[in-house]
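Have a look at this one.
Every protein chain of the complex appears in place save one, which is left out.
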Amino acid sequence: MAGTAVLGRRLSWLVGTVTEVHDETPAARTIVFDVPDWPGHVAGQHVDVRLTAPDGYSAVRSYSIANAPTANRVEITVVRIDDGEVSPYLTQTVAQGDQLELRGPIGGWFVWRPAQTEPVQLIAGGSGIVPLMAMIRTRALAQSNAPFRLLYSVRNPESVLYAAELRECSRDVSITFAYTRTVPDGWPTPPGRIDAAAVAAHTWPANAAPQCYVCGPTPFVESAADLLRAAGQEPGSIKTERFGPTGG
Amino acid sequence: MGLISRGFTSKRDTTETKLPPGQYLTKDFPVLSAGPTPRVSLDTWAFSIANEAGESKQWDWKSFRALPSEEFTVDIHCVTRWSKFDTAWEGVSLDTLLQDVKTSAGFALAHSYGDYTTNVPLADLRDGKAWIVFKYAGKELAPEHGGPARLLIPHLYLWKSAKWVRGISLMTSDKPGFWESLGYNNYGDPWREQRYWGDV
Partner (left out) sequence: MDRSAQTFLDGNAAAGELRDIFVLELSTATTQCASCGKIAAFAEARVYGMEPGLIARCSGCENPLMRVVKSSGRVWLDLRGLQFLEVPTSSV
C-alpha cells in the first residue's frame, strides 16, 4: 500500500555488550553498551534494562540514556540505592564483556532536539541529571547555540555526577549547584533545598520563554515544577521526568 | 526466558514455607496505590454501611472509635507478590459494625475516599475475618497505608483491603470493583493464587 504510515515497531529486547564501566562517584557508575541493532535515540529518552537470574526470575528498570546519539552506543549512569534489587547489581557487579538486555529508545516527549533554538532551563535532582546531561552533550555535538541553563540539586559536592565534564562545559552552559546536605568550603549559602529564591536567581525569567526540563525523584520534580509555575513559567513549557518514589 | 545476567540473583526470599504460592517475604511495607493519597481529616471522616434496601448506618470518627476494638496480628499478601508476616493492627471487627444491620445480601462493595472500590462476598467480612483498622504497629495508621482507617481482610490479597475506606454497600448481586472489573480475580485467595480472571 503506497504511503502506508509507519505505525511504530514492536520493541524487542536487544542484547547490549558492556564495553566500558567507570565510577562517577562512590555510589554511581556509568555503563557503556555496544548495541548492534540500536536504532538511534534523542536526548531525554530512556531504555528499559532487563536482568534475568538463573532461576528465571527477572527484573526490569528504566534508565535514562546519558550519551548524545552515537552509532550503536548507549550509556547509562546508575546511582545505587543500597536496598535496591537492580541498582546494586548495575553499580557493583556488571563488568566489561557482560551482556545485558535492553529495550528502547523509549519516550518522545521529555526530549530535546538540536532543531530547538529557544532558551532551555534544565533542573536536576540527584540522578535526574542523566537525561539532562544527554541534552547538554547533544547540544555540544550538534554545535547548537540554544542558550542552556542548568540548576543541579545534589546532596553534597562528592555526589555530583559528571563533575569534570560539567566544569568543562560551564563556559557554554550556565551551571548552578544547589547542595542539600553539605556545601563545599567557602560556599556562600548554607545547604538547603531549591526554593523560590534559588529559582529567581538562577533560572531563566518567564519573559525569556524557556523550555524547562525537570528531572529527579518524584517529590523533587513536584516541588521544582511548582516553583517554576510560581515564577511565572507557562505550565505547558515545563516537561517533567519522575524517576521514582522517594529520596532526594 | 531472557538472557541470563551473569551474577544476578533475586534478593527475594521465596523459601519461607508459610508463604502462599508465587509470593516472596518482605520486611518492608511497600506502598502501592491506584491513585493520589487522600488526606482525610478526622473532623469530616465518616464511615457508613448501607444495606440492600438503602438504609444506612453512619459513624463519625468519635462514634467509630467508641466502638469496642481488637488488637490482632496477621500475615498479609499483596498481588504484586510480596507477603509480610506478623503485622500488628488495631481495629473494629466488621462483626461489630454489622451487628445491627438488617440484611440478607450476599455481597459487599467497599468504597474509598478517592475512586477506589473492591467487592467481597459478605460472608468474608463476618466471623472475625475482617476489620476496619486504624492502628498499625501501635501507631495511628499513616495516610500512605490507608489512614485514618482502612478495611483489612487478611485472608484475601491486599487489594481487597481498601485503603481510606468510607463505606460498604451490601448487595443482593455481585458488582466487581475497581480492579475486579479489569482482569483481577473476583475473589482473590492468595493460597489458591487467584490473581486474575479465570484463576480458580
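Just so it is clear, A and B label the chains in written order, and each chain counts residues from 1 on its own.
Simple rule for what comes next: contacts are C-beta pairs under 8 Å (C-beta built on N, C-alpha and C of every residue); 3 or more make two chains touch, one makes a residue touch a chain.
Computed from a predicted model, the values in this text were never measured in an experiment.
> Looking at B:31, B:46 or B:74, which residue reaches the missing chain?
Missing-chain contact among the listed residues: B:31.
> Can you tell me which of A:38, A:89, A:110 or A:179 touches the chain that was removed from the display?
A:110
> For the full complex, which residue in B:19, B:40, B:76 or B:170 touches the chain that was left out?
Of these options, the touching residue for the absent chain is B:40.
> If you put the missing chain back, which residues of chain B would it touch?
With respect to the unshown chain, the touching residues of chain B are 31-41, 44, 79-80, 113, 115, 143-144, 179, 181-184, 195-197.
> Which chain A residues would touch the chain omitted from the figure, given the whole complex?
On the chain A side, contact with the omitted chain comes from 3-11, 46, 48, 60, 62, 103-104, 106-110, 218-219, 222-223, 239-242, 244-246.
Simple rule for what comes next: only the chains that are shown with their structure count from here on.
> How many angstrom lie between the centres of chain A and chain B, each centre taken as the mean Cα position?
Roughly 38 Å separates the two chain centres.
> Which positions of chain B touch chain A when the two form their complex?
1-12, 31
> Show me the residue ranges of chain A that touch chain B in the complex, using the header's touch definition.
13, 15, 50-59, 85, 89, 93, 98-101, 245
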